[in-house]
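Missing here: one protein chain of the complex. Every other protein chain is in place.
Take a look at subunit A:
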Amino acid sequence: MLAESGKLDRRELTRVLLEDRGEMAVIAGLGAPAWDITAVGDHPLNLPLWGGMGGAAMIGLGLALAQPNRKVLVITGDGEMLMGIGALATIAVKKPRNLSIVVQDNEHYGETGMQETATKHGVDLVAMAKGAGIPRTMFVTKPGEVPALKAAIHEGNGPFFAVAKIDATSKKLVLPPRDGSIIQARMREAILGPAAHHQL
């Protein structure tokens, strides 16, 4: 699971986290996290984002509040999380037990030329989450810590927030469906059944 840099391989990490996921719904922030969740196996309960930068965690919150008995996992990048960092306060106040957020932190904006993000310069997202009032957090750098990360995601004792430091190398592009209406409709159908498409 380690890249040559000695840091976690993002795709291997994603593969392990989504293995045997059960009925868990997964929101992936735009860019590499969206490619990652698609590369390890596209799924009706995946919402890979093509845009809406800064919104992944809040989409996770809206879904977690609507479906309190279903685990919801947000996988996103450090740049995406930083853009919507106030969401940590909003989520901490709502206390959704079924919501987990995992930031795959490569300390760079990967889709735009690998410019450095604030986490490269010491900004500590775990400390920010704790400061917001999210009680359960993890900082993951080693493969040996990943089973505990996975267990925390599945525990349902959230809100849970983790940063996993990952290797910055870009992986092979594996693109999800580009028609967002299909991505939304298939998740709604997977959660709500055929009624998803009928008049409310």
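Just so it is clear, a contact is a pair of C-beta atoms (placed from the backbone, for glycine too) under 8 Å apart; a residue touches a chain by one contact, two chains touch by 3 or more; residues count from 1.
In this text, contacts and distances are computed from a predicted model.
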item	value
Chain left out of the displayed complex - its UniProt protein name, from "Insulinase family protein", "Phosphonopyruvate decarboxylase", "ABC-2 type transport system ATP-binding protein" or "Alpha-E domain-containing protein"	"Phosphonopyruvate decarboxylase"
Selected from A:61, A:101 or A:164 as touching the chain missing from the view	A:61
Residue among A:5, A:90 or A:157 touching the omitted chain	A:90
Touch residues of subunit A, complete complex, unshown partner	25, 27, 47, 50-67, 70, 84, 86-87, 89-90, 93-94, 180-181, 183-184, 187-188, 191-192, 196, 199-200
